[in-house]
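A single protein chain has been removed from this complex, and every other one stays in its place.
We call the chains A, B and C, going by the order they appear; numbering starts again at 1 in every chain.
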C-alpha cells in the first residue's frame, strides 16, 4: 500500500475530495473477460449511500457510478477500470469555523502539520466520502472471486453487542443498522436517537465473514492474509482496532481452548472450531475468514470540545471551543459495514491473484 | 508489503528457516553516514533470545549477528545492509510426527495446502525464529529516527492485566516477562508455571508506545501510519488483534468521551487526552503513538489435540491426536515484546523517510 | 512500474482507451503547496495535440485537461491529483476491418493472445492516445523540480539526422517537427510528404536533455537513474531503442576516448566531456542528463501488408492483406517529442523525491 493505492496485483488507486467536482478510483490488474457494468456496482454504493434513514447523515448524494474505461462490450478487457462519482450535494455552507480551528478527533491538525495547509471543506481528502470508491472497487473485486461469499454486519453498537444466538443473516438488510439480531436492532434505535438528541455520537464494531476462501490463499511473511486484512481495515476512517478470528479474546484462552481441532472430511479437513478466523501462518485454512473492526464514535458532535485556532502569522494559537454542526452520521460505524465488506473483497481478490501467480491455481 | 519484504523506503527482506544453516535479512534504503556496528544490534537480539529464563523456550541460540554489507569504516554507506545469524542449536530430533500430521494452530496444513509440501523441521519458514531478523532490522531502524523513543511491554498475560497505576518503566527489564507492574510479574510466574505443568500455554497482550514522533509523519489513505502499524503487528507470528490508542474500547465511548481536547502549548498544541493513540487521519499528531497486539497462546502444547495425518497417495487422511514435545515457549507473547518494538521502529523509520520525501523535512 | 502505474514516489496511474468517454491519470505523491492550475498543463498538451499541421494526424482533439482533485485554492494539497481529458473526436467509423484481422506492427494480435479479446476501436488501450496523460503528468512533474530544464527535439527523421553544428534551440518550436536544425526541417517536409503520398511512414530518433540535475540524484542498483529512464522511454508507444549519453556509439570508443575528464570548478567539478550523459553508476554527476529514443515508423500505413484474420470458432485464421485507412501520423516520432520530455520530467521528479527521502536534500 502506498499513499493512495491499495493492493499488490489488484491495485486500486482512489482520488478526490469531499467537496471537489468528483471522486473516483482506478482498478488496475483485473482479469479480462469478466462481465461488468454499472449495475454490478451500484447496489453496493446504494447500501453505503448517505441519507437513507434518520440514523445516518442527511447529506443526499445519489452516488451514481460511471465506468470510464476498462470494459468493452460489457466485459473487462484487462486494462485499468476507471470509476467516477460526481459530487452533487455540496452545500455552499460556511466552513470558516473549521478553517479557523482544529476539530479534535478529526485529521484537521494532522493534515496541517504534515502539508502546511489543508482543504477544510467537508474534511477534504480525509472525508469518509473516499470510502465510496472502496465500495465501488470492492464490487469489482467480488466478481474476480465469484466462489467467495462476503457478509458484514454491525456486531456491536455503543457498547451493546448482538446476541450470537439470535444471529439471522436475513435480518441484516432489513434494518438501518446492518444488524443481524432483531432485538438488538430495536435497542439500537433508541441508542442512536438518544445520542443524536444529546449532541453526542456512538462507536461500533463491525464484523465480517468470507466463506468459500480456498485453503492456500495468503502468503508468508509480510504479505500475510491477516496482515493485509489488518491494514485494509485499519485504513478505513475511524477504525481503531482489528481482530482476526477470536482476536483479543484468544489472548485470554489456554492453548487447548484455542486449538482448532481437525478431523478428516470428504473434501479436505473438517475443523471443529474456528478460533483462528480461517488463517494460519498468514495463509487461509479453508475455514471462513473472519474479522472485526472497531469504529470510534463520530468525531463531529454538537457538544463543544476544547480546541485551538490555527496558528496566526506569528505562530500563535488561541484556545477556543468547537462544535460541529451540519449533517453527520451519529455512528460512522454503521455506514462502515459495506466498506468493511469491500475491503475484505479487495484483499481476497488480490490474494487470489498473488496465489495464482506463484502456485498456478 | 510483499511476501518477504516489508516497508516502502526502508525496505527489509528476511529469509531463512528454523533449521537451515542461517537466517538473515537485507535492510535497504537506510540513509548514509549513520554509525552502525554489531554492538548496536546485539542487545536487542539478546532481549529476544530464547533460553534466558525458565519461562521461555530452552532452545539455546546465541543469535550472534554479523553485518555482511552496507557499512564502511563503521558507518552506513546507503547501500543494502545484509545481516546474518547462523543457526546453531538445531537438534537432530525426530520430526516424523510433525511430518506425518498437522499441528492445529500451526501453519502446517496451510503451507501444505498452498505449496504442496513444506519444510516441517521446526516450522520451517513459519517458525517464530524469523522474528529475530525483525529485531535486528528494528535496531537499525531506531538509529534512523534517533529522536523517537520506543518502549514495549507485556500488558496482559493469560487474561491477567497489569494495573496501570503501578506502571514502572524501570521494572520492565528486570523480570522475565517484560512486565512493568511488579505485582503482576509475581502473579505471572505462577500462571506460567501452572500452564507449563499442565502441558498448556497462555496468550498475552503486548503494548507499545513511541514518543518523540513529530506531528505529520504518516500519510493518507492507504499508507496511513496506523494501517502500516496494523499490518506490521498482525504479521508477527501468533498475533490475532491490533489496537491503536483506545482500540476496541473506543467503540464503547461516546463522541465527547473519546475526543482528545486541545489547548495551546509552547511548542504546538497540548492534548488533554490521547484516546487516538497519537494518530488522526493516518497521520501522527505529535502525541505518543500507542498500540496493543494480542498474541494467542502457544500452539505447541503437550496436551494432545485431535488432528489428521497428511493425505497419502490416494488423498486419504487419518484421524489422530498430536501433542508437541520439545522446547517451546509457554507464552510466545513474552518474547514478542522486542518484536513488537522492532516493528514499531521499522514502521516509524519508513514513515519518516516517506514524509521527508514528500514534505522535505 | 506495474501495469498502468509509473514511478516510485511520484506515482502516475493512467487509464482510458482511445474510444472511451475519456482518458485520465492520477498523480500521487506530489509535494504540497505547489501552485498548479490547468494553465500549467495545457501548453504541453497543446504541443502534443494532433491536427496542428499536415505532418501529423488530422484527428482533432482539443485535449482540454481538467483537474478533478488534489488542489485547493490553486495549490497542490499533497493528495492525489486527478486529471481528465474527454475524448471528443471519436468518429463512428467502421472498425470491422480491424476487428476481423490483425494489423502487423500493432498490438492487435498480442492483446488478443493475452486477454482473449480486445477493444479494437482505435487501438483501445494500446493507442498512443494514452501518452496525452503522460504529457499532462509530466507538466506536474516539472513543477516539482523547478531547477531542472528539460528540452527534447527530433534528432533524426527517416534516417536523416540533424547537423549538430546547426543546433538552434530557438528553432525547435517554430517548425512542425520539433527540429532544431532549420535545414533539416526543410528536408523533412519533403520526406514526410513523400512518405504520405506513397502510403508509407517514417521512423525518428528523439533526443532529450535535462540540465540543472544535481549530482547525487539516482540510486544504485535497480533504481538507477539511467535504468529508470530506459524503462520510461521504452514504455512509450513505438519506441524500440534507448541510449544514455553516447549510447551505442560509446561501445565503439576506446576507454580514453570515452572518459569524461574532470577539472576543479568553482561549484564542484567541471567535466571536459559528457559521453556518459550525466549518469555514472546510476547516479547523476551534475552534467546534463541526455538520452535518445528510437521510434519505429508508424505501423498504420496505406500500403497493404500480409496478415491473418482473427481465428474463427474452430481456431482457424485466413490469410489476408490489411491497409490502415484513417487519420494517422506519417511519423509517430514527431508527436513523441513532448512525450519523451514528459517521461524525463517524471523520472527526475521521482528520483528527486527518492533522493530526498534517503539523503535529506
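Descriptive notes on the structure:
Keep this in mind: contacts are C-beta pairs under 8 Å (C-beta built on N, C-alpha and C of every residue); 3 or more make two chains touch, one makes a residue touch a chain.
Computed from a prediction, not measured in an experiment: that's the story for all the values here.
For the chain excluded from display, the touched partners among the shown chains of the whole complex are A, B, C. Touching the missing chain, out of C:197, C:240 or C:325, is residue C:240.
Subunit C residues in contact with the hidden partner, per the touch definition given at the top, are 1-6, 8, 14, 102, 104-111, 113-116, 125-126, 130, 156, 158-159, 195, 200-205, 214-224, 226-235, 237, 240-248, 250-264, 268-269, 272, 275-277, 279-286, 294-301, 303, 305-308, 316-319, 333, 355, 359. Residues of subunit A that touch the chain left out of the display are 9, 29-32, 78-79, 220, 353-354, 356-360.
Remark: the residues of subunit B touching the chain excluded from display are 2-5, 11, 13-17, 20-24, 26, 28-29, 32-33, 66, 68-70, 72, 75, 77-82, 114-119, 124-125.
As a working rule, only the chains that are shown with their structure count from here on.
The greatest centre-to-centre distance from subunit C, using averaged C-alpha positions, is reached by B. Subunit C has its Cα centroid 38 Å from the Cα centroid of subunit A. Spacing of subunit B relative to subunit C, judged by their CA centroids, is 46 angstrom. Residue positions 220, 359 of subunit B are each in touch with at least two other chains.
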